[in-house]
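Here the complex is missing a single protein chain, while all its other protein chains stay put.
Think of it as A, B and C in the order they're written, each chain with its own count starting at 1.
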Amino acid sequence: MSKKPLNIGMIGYGFMGRAHSNAYVQVNNFFDLKYRTVLKAACARNAEKAKEFADQWGYESIETDWRKLLERKDIDAVDICVPNNLHCEIALAAAAAGKMILCEKPLALNAAEGRKMVEAVEKAGVANTVWYNYRRIPAVTLAKQLIDEGRLGKIFHYRAKFLQDWTISPELPQGGNGLWRLDAAAAGSGVSGDLLAHCIDTALWLNGRMSSLSALTETFIKERKHNLTGKVQEVTIDDACTFMGKFENGSLANFESTRYARGHKALYTFEINGEKASISWDLHDLHRLQYFDHRDESKIRGWHSIHVTDGDHPYMGKWWVPGLAIGYESSFVHQVADFIEGLSSGKPCSPTFRDAMETQVILDAILDSAKSQQWVNIPKV
Amino acid sequence: MSKKPLNIGMIGYGFMGRAHSNAYVQVNNFFDLKYRTVLKAACARNAEKAKEFADQWGYESIETDWRKLLERKDIDAVDICVPNNLHCEIALAAAAAGKMILCEKPLALNAAEGRKMVEAVEKAGVANTVWYNYRRIPAVTLAKQLIDEGRLGKIFHYRAKFLQDWTISPELPQGGNGLWRLDAAAAGSGVSGDLLAHCIDTALWLNGRMSSLSALTETFIKERKHNLTGKVQEVTIDDACTFMGKFENGSLANFESTRYARGHKALYTFEINGEKASISWDLHDLHRLQYFDHRDESKIRGWHSIHVTDGDHPYMGKWWVPGLAIGYESSFVHQVADFIEGLSSGKPCSPTFRDAMETQVILDAILDSAKSQQWVNIPKV
Amino acid sequence: MSKKPLNIGMIGYGFMGRAHSNAYVQVNNFFDLKYRTVLKAACARNAEKAKEFADQWGYESIETDWRKLLERKDIDAVDICVPNNLHCEIALAAAAAGKMILCEKPLALNAAEGRKMVEAVEKAGVANTVWYNYRRIPAVTLAKQLIDEGRLGKIFHYRAKFLQDWTISPELPQGGNGLWRLDAAAAGSGVSGDLLAHCIDTALWLNGRMSSLSALTETFIKERKHNLTGKVQEVTIDDACTFMGKFENGSLANFESTRYARGHKALYTFEINGEKASISWDLHDLHRLQYFDHRDESKIRGWHSIHVTDGDHPYMGKWWVPGLAIGYESSFVHQVADFIEGLSSGKPCSPTFRDAMETQVILDAILDSAKSQQWVNIPKV
Partner (left out) sequence: MSKKPLNIGMIGYGFMGRAHSNAYVQVNNFFDLKYRTVLKAACARNAEKAKEFADQWGYESIETDWRKLLERKDIDAVDICVPNNLHCEIALAAAAAGKMILCEKPLALNAAEGRKMVEAVEKAGVANTVWYNYRRIPAVTLAKQLIDEGRLGKIFHYRAKFLQDWTISPELPQGGNGLWRLDAAAAGSGVSGDLLAHCIDTALWLNGRMSSLSALTETFIKERKHNLTGKVQEVTIDDACTFMGKFENGSLANFESTRYARGHKALYTFEINGEKASISWDLHDLHRLQYFDHRDESKIRGWHSIHVTDGDHPYMGKWWVPGLAIGYESSFVHQVADFIEGLSSGKPCSPTFRDAMETQVILDAILDSAKSQQWVNIPKV
């Protein structure tokens, strides 16, 4: 029984371009799916870079203009892996061209752009998903299962952090290429859109909508040299962002992210405290879920350190044998697997553009609140 | 060489009465001091309780009226271990009577009371200290040394949490005796004065003054039966409190406390991120300090898990041998040792009433901000 | 209701003399017992040292000859805290004098001595116990409860280690005073009697008798200067010892101890693997018990990290509140409490001299096997 091809057109070739390409390469080796991914074309403005990337990963062809890519009949789905300020334009065009879209997070520069994108894909009726990949780390997916089974009871607290330390040096320039994440024009914001966006997406998935928040942002280093112009310029992004708020279910939110937490490279952690049980997770040891259940017999009650590698844990039956950890990149593989499953089942691969708008709205609220120093209500999407 | 006696009059007999008594019993067995503590009198309104407590701990006599205790010539120092709403009145009288005062935290119901107490002890010139005992957990004292040596460099972040889970059940009554901590009239506040006060005291000691904050409080269970009257009454305390703010040194604050974090009994944690190094600590494993130093050679860089039990760690040379942990109660022993040292050296035993006022002012600011939903500036003491 | 006095005569003033004295001081403050310990006399050959120790700890009097101490009518119990080669002689005399005996571990230099001691106390009918204190770390006592309740099922494996690093330097002398532990004439053996003895005692208590073993010992540094004579002499102790063996219940033993494990100060760990559940513990974080139960639902199965500080955990109801750790020294307090309970109830305080003989026999077997390089059967006591 031969599988249908799913021809991928990749736009971008950076860190995420690699992570997504790896997912397209690995997915059919581990998951039994009706479609087989085909790395059809890699697109980048610079032909040499595009060629090099295509050779490395096995893309069959290259394009240097994403509009050309969208015109090709042999492309089923496009993957948008370029800076945030390009997401909207490309996505609108891709939807109009009837392509499926897998878009890197955050969805857009802001909610206004995001709304257009949602409208476009829904009007076009094309399959779409946003790469909030952490939903599909097996331990995080397990957390979702435990919560959906009602094990935690009423939720009191949700706290999340995403801590890094890579911008502490004042010598680090801002600007182009790999450094667009320090430029608000390209990125929309700093750590809030880059890091907190992940925390928020997971939180909304696990704990439902938020109703209000109050935020604080800080830019520790006010000026940096631009790596292309060589000029010292104002830093326009938030270096750190913390906010507190309320979820619609009555629980309290405490969120924080920074690139100035010495000693942490990618410490995304969350903890949820419910009436009956609590859960916590940490990206640095991503295959472990900590679970505390008050219903355990008192004498032996304690946090369970669940090594999420058993065959009956989410996705894990597809990989190796119990006890053997899989890596960060597996989360992307799982998202592609679910995306393809969705093509057959009709079940959209979450988060869709519409789902991801929830995060976008909160990101706007964070920036508003930090500027006004006021509590803000979070509007409905 | 015989030592001078230091005659203690203990007011109260609860959890803290026991912890302080143990400190007076143990201190001279481990520390070489010029004074020897003498458990002279235990005071409680109920004579039977006072007697029982005195017998258990070896107090030589009892009193049932703290005013009588203050009149006794054979009492050098009084220890105030009663609910917060009684601290001020007793302290003022004790100062007037020329007694040294060791007062349980928080100093007072509010800053207004606290100011009177500071004035009273300073006017009377009596030695005074407030039992913010966590400063003297050896790992925390080591943190202070590392910071004072400048190892962390410029500080970017200070975050602290104090999480408990003992009031989750709606069946738990509020009220008298052991339950005064759920009554704002007796306690002043809920988790903010009880738990956050500890976090704030440590933070001020380690990281200096705060300039502004924005707070959120929540009372999850709105009504509880009163354990004395049997009537269902409004709950007046904060069940949970989170705040964000700024320190005068430019670092950001993220603090949280709750009694609704299932799975945590007394999880007081803090983490400080500096330009060059970071530190974190956790009361549940109190003899460990986590330390990350960016100056470590890249290949072997990682968080040091320091088992703070070596002879050259703070206070530890007085106890056992390297590798052997001491308990929570040791922090009180250390505070008594430092208090007595201070009697000889003239160096006040921190935090003094004046030091503790800094925390009191912030507690007031927290309640103000939570009520007004506004950022508030923290006034000078 | 006044309590009967239990007058203690302490022989020795070293590390263990301090640990035991602290236990006599603290026990009645935390436990409700029919006897109250009285620190009656401290005994040491050197009168000045005896005086200093007595002053520090509050002993009422001193003796410089242990025979004199045994003659005193006002001494109920003697505590033997001197080097191992003196245990036997003192214990025989103390038993003859009708004194209760609390003897530091290991019981004796060897099984032959130990047998005489058992005979002596049993003939005299005096209460006796050996200070294998780790049985009464609350987490270890909890392990015993869980095993006795049958939660582990058939046992397959028992492994234990006691790792230290304090003798790595070749500059460290051997010899007198604090260094008798490096002298086989005074200590009987090196790490086997000092460290493995603890591991063995716990193992026998938790897992029953051993039937056979094969051992390997090593002396890494063959010669050391003597700290009293100044002469370089052969080192006569074992620096490291590992053995494998079988328990009578069919489980396999893997034990190891050393003073050459860089990075470990007092890393006593054990792990027991049963058909249904496993347990592990680590002295460096002594208030935690790790427990894995295969009967937990598959999805949430993982090692429970039990913070053994709840009121219903062994001994803990007597101390503070849940979440607050107690220290190493508490194990001695608990042993005194149980010893005193035993005086009322008639239940001997384990391990008695007879119980401790089991360990002594195994220690002899270890040295035999290491010398002969053969498996040896372990004789019945």
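Following the convention adopted for this analysis, a residue touches a chain if its C-beta (ideal position, glycine included) is under 8 Å from a C-beta of that chain, and two chains touch if they have at least 3 such contacts.
What you see is a predicted model; the values in this text were computed from it and never measured.
The residue touching the chain not shown here, chosen from A:Asn7, A:Ser21 or A:Ser350, is A:Ser21. From the options C:Met244, C:Val321 or C:Val381, the residue with contact to the chain not on display is C:Met244. Here the missing chain is touched by one residue of B:Ser169, B:Thr229 or B:Ser305, and it is B:Ser305.
When the full complex is taken into account, the listed residue touching the unshown chain is A:Ala325, out of A:Ala97, A:Leu172, A:Ala325 or A:Val381.
Residue C:Ser278 is the one among C:Asn28, C:Ser278 or C:Thr309 that touches the chain missing from this view.
By the touch rule set out above, chain A reaches the unshown chain at residues 15, 18-19, 21-22, 25-26, 28-29, 56-58, 164, 166, 264-267, 283-288, 307, 309-310, 319-330. In the full complex, chain C touches the hidden chain at residues 156-157, 159, 163, 165, 168, 214, 216, 218, 220, 240, 242-246, 250, 252, 254, 256, 258, 260-264, 273-278, 292, 294, 303, 373-375.
Mapped onto chain B, contacts with the missing chain fall at residues 142, 145-146, 289, 291, 293, 296, 298-307, 310, 312-313.
Everything that follows uses one rule, which is that only the chains that are shown with their structure count from here on.
Each chain gets one centre point, the mean of its Cα atoms, and the points for chain A and chain C are 55 Å apart. Averaged C-alpha coordinates put the centre of chain A at 42 Å from the centre of chain B.
Within chain B, the positions touching two or more other chains are listed as 264.
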